[in-house]
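Report on the structure given below.
One chain of protein is taken out of this complex; the other chains stay put.
By written order: A, B and C. Residues from 1 in each chain.
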Amino acid sequence: MIIVLKPDASNEQIDHLIKRIESEGLKTNVSRGAYRTIIGLIGDETKIPVNTLQSIPGVAQVVPILPPYKLASLEAQPEPSVVDVAGVKIGGGYLAMIAGPCAVESAERMDEIAASVRQAGANILRGGAYKPRTSPYSYQGMGKEGLKILRETGDKHGMPVVTEVTDPRCVELVAEYADMLQVGARNMQNFVLLTEVGQARKPVLLKRGMSATIEDLLMSAEYILSQGNLNVVLCERGVKGFDPATRNLFDVAAVPSCKQRSHLPIIVDPSHATGKPALIPPCALAGVAAGADGVHIEVHNCPEKAVSDGPQALLPEQYAEVAEQIRELAKLLGKKISVLSGEPV
Amino acid sequence: MIIVLKPDASNEQIDHLIKRIESEGLKTNVSRGAYRTIIGLIGDETKIPVNTLQSIPGVAQVVPILPPYKLASLEAQPEPSVVDVAGVKIGGGYLAMIAGPCAVESAERMDEIAASVRQAGANILRGGAYKPRTSPYSYQGMGKEGLKILRETGDKHGMPVVTEVTDPRCVELVAEYADMLQVGARNMQNFVLLTEVGQARKPVLLKRGMSATIEDLLMSAEYILSQGNLNVVLCERGVKGFDPATRNLFDVAAVPSCKQRSHLPIIVDPSHATGKPALIPPCALAGVAAGADGVHIEVHNCPEKAVSDGPQALLPEQYAEVAEQIRELAKLLGKKISVLSGEPV
Amino acid sequence: MIIVLKPDASNEQIDHLIKRIESEGLKTNVSRGAYRTIIGLIGDETKIPVNTLQSIPGVAQVVPILPPYKLASLEAQPEPSVVDVAGVKIGGGYLAMIAGPCAVESAERMDEIAASVRQAGANILRGGAYKPRTSPYSYQGMGKEGLKILRETGDKHGMPVVTEVTDPRCVELVAEYADMLQVGARNMQNFVLLTEVGQARKPVLLKRGMSATIEDLLMSAEYILSQGNLNVVLCERGVKGFDPATRNLFDVAAVPSCKQRSHLPIIVDPSHATGKPALIPPCALAGVAAGADGVHIEVHNCPEKAVSDGPQALLPEQYAEVAEQIRELAKLLGKKISVLSGEPV
Partner (left out) sequence: MIIVLKPDASNEQIDHLIKRIESEGLKTNVSRGAYRTIIGLIGDETKIPVNTLQSIPGVAQVVPILPPYKLASLEAQPEPSVVDVAGVKIGGGYLAMIAGPCAVESAERMDEIAASVRQAGANILRGGAYKPRTSPYSYQGMGKEGLKILRETGDKHGMPVVTEVTDPRCVELVAEYADMLQVGARNMQNFVLLTEVGQARKPVLLKRGMSATIEDLLMSAEYILSQGNLNVVLCERGVKGFDPATRNLFDVAAVPSCKQRSHLPIIVDPSHATGKPALIPPCALAGVAAGADGVHIEVHNCPEKAVSDGPQALLPEQYAEVAEQIRELAKLLGKKISVLSGEPV
């Protein structure tokens, strides 16, 4: 940590500051420049929060040197993590192909979609049972019944399943049915929920919030990791932007940015990122080219009848086409894709 | 709702669409232009979600006419709501003066700060017992013990108290101690929590999320209202911006924007909006001048020792100064400020 | 300037860096921390650009201490500048009231509007002769003819006039007719134009670009100042935001933010900032309450017939109402407003 003092900081203020820092067992290095005095902290700088230092009279600016996340950092683990979702690997050279409808709507619909995406090459099935909806009047999901359908469909087709959990009181229940728990973008800083999924013993798919920086995302991952759950997969799904051309702004640079800082796998979700079917395939490929460890795409066989987010889903045949392109690109990049056991039903 | 068709929409597609709409009991008005065909929906357009219409082949664009919120709208209630927090009125010409530390730290500290802000003219006391913190390693609040201290301090100084609730499992507990429940910016779209506070019988202070539009904010209010809790106060506290000059970007136009659409009171929080003490007073005055129904300011008597967000707090004497300016401005604007009973302790 | 080295920076890299810095005549202070080595620069740090330092192997981060603007800074001039526009003062306690149509349309229309805004209390008349329009098919302004009309109207009503210049080749011409040159938001970083207006001997109204930080704005002002033209007035007119509720996002905190860093006056333009007549008066008052040195409002007596930006103009009677409120607020805040000589025509 480096502390830059105000030009008019008094000697009393500087002395008070140094004493304060040293009282925490840290050492200081004081550099008196032509215009400003600068104090460097030597030792475990987490002992004094940045905010506290900023409140001390005479301080102009505090510059942290170390990232605030620890377990998520490359310093903690230089080699990439590989997260195993009931046999399907994500990260460390393995590319996940996650697909399925926005919401679980019925056993029959789920079965049809699962059959088509497995046939097309998906290796993890998604489907929402608890839907966080902007409007209280919108469809809110099938709840426990949806979880059962998702589990049965996954079992029938030999696919691990991932589904969103929105309520800390439901984490245990969802973990009973699902192979991977999704924390949605709107809940990325729902720290109560993060703490609960951190105590679950299932991998977590953590989606980036719409106004979250990469550092915010890694701090939210740290909440989960610090509870002992090390199986966290990050997901870039678009941030808030100013251009109505797309639903969100797909920040593809987040993929290499995260990899520069963290060992955690990161996948992309071009469905939510763009909100427009025509843009999903090019953005899926862009994500893989940028180094993503997986692609999450919403697929529905009758978007017009989807209860939620129909217009951003691909049709099964569109998914099959982009899945083929993703496989070719993955091959070029030397990535592997976990193969499911059993034949497609 | 208006549906704009693609230039190449076929007659079959148009017929299918019209049948689909009419099957929901709605009527249509078809206008064939030189370049595009347009269909107007006549009747209760909430029967078909925008998303569904957008998924139907041939549809280019769907333009909603009515706002998606109902109870929060001026159509539902043209005159401004007045929310009563244990005798202190907010809205309809009443300006609330909310002040206190970011976090409840100890009974003694709380007592000192309460005494100073009441003396300065605050009429609601704030203090966090459950703190949503970006880092799992930061101070997370005193919990129930903090609630008790806040309650006792409020009682001693004759001030209603407001505190944040972050966990749906704690809503009942917090409502036992507090006169007003705060839902923080990071939880603005935590719909599980919104539903719970909607069932509580205490007023709610709903802070705008960092990437929430005015419509998103009103939709979140609608969650609470639709559960039967009509005592919702909105709060503008800054949205995500690109300029590191301020912590957030204080969207002062949100105040008149909300008032153009909703009867709900809206207050401003210049502490979180700016994150810089020097900017808090001018932004507090700006908010009041723009028509805000209250001002929420963090005050701490020793920011250097604050366990959370010290640097954005005003000192008691700074608060007293801006409170005096707010009162003068309120007078000029014809606003009233509820007077607490009893003398300052 | 502080240079933070990478954790794995070699001794050779550190030595190379130190030699490089010292070769520019600067001294260094090296602090070897537990995790990182930090080098402080002592001396005139403008001798080595931040970018250059960042390119040197082993360097992780470069933290500038001094602001990159000089003439615009409070260090250069601690007391507020007062800019005189043909007798009307802006800044240093003086509030400017700038009003008029978006574009000069005809002598008659200009005369009507000038009469009404002068009557309402405006002391500077605006009107565009050269319009920067998003579309090549939109009205582009009357050009020189418009300048003449503006000048004659100003003279008739005894009001100084301000108008936009968009072309470096027209600066001299515009300066012949206008008392103040406006540089629009889209040209805030048109450095060729800034250099030209810096050489003109007329005050400049510099509008903040839609994605400009406060620092960017002050750097653009620095371009003008560094050419010898010290009469620069800044203008906050909204930045790009994500919410379609308003045309732009009015960053009212920019007013005190600029005042914390610069002596230059800053005014607000709620017309462009909000783009909605109903939001203009509350945002105008918010700007003044935040400390602005003037208010710029577009006024048109028949918005339906305006050739440009009609819907964001106030009607003359609406302007008269908000002007009265601004005067009352200015009085409360102890601000003065330059009085024009002569009687309204």
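Just so it is clear, a contact is a pair of C-beta atoms (placed from the backbone, for glycine too) under 8 Å apart; a residue touches a chain by one contact, two chains touch by 3 or more.
Quick caveat, the model's predicted, so the values are computed rather than measured.
Only one residue in the set B:G40, B:G92, B:P277 or B:P344 touches the chain that does not appear here, and it is B:G40. When the omitted chain is restored, the residue from A:I90, A:M219 or A:A286 that touches it is A:A286.
Interface note: of A:S31, A:Q140 or A:T274, the residue touching the hidden chain in the full complex is A:T274.
The omitted chain makes contact with just one of the residues A:V255, A:I297, A:L314 or A:L340: A:V255.
By the touch criterion stated above, the residues of chain B touching the omitted chain are 2, 4, 7, 29, 31, 33-36, 38, 40-44, 61, 63, 65-66, 240-242, 244. Within the complete assembly, residues 211, 213-215, 239, 241-246, 249-257, 260, 273-274, 278-279, 282-283, 285-291, 328-329, 332 of chain A touch the chain that is not shown. Mapped onto chain C, the interface with the missing chain covers residues 20, 46, 49, 51-52, 54-57, 68-69, 132-138, 166-169, 186-187, 189-192, 195, 209-211, 216, 219, 222-223, 226, 239-240, 303-306, 308-311, 313.
We adopt the following convention: only the chains that are shown with their structure count from here on.
Chain A and chain C have Cα centroids lying 40 Å from one another.
A straight line joining the Cα centres of chain A and chain B is 27 Å long.
A straight line joining the Cα centres of chain B and chain C is 31 Å long.
Each of the following residues of chain C touches two or more other chains: 241-242, 244.
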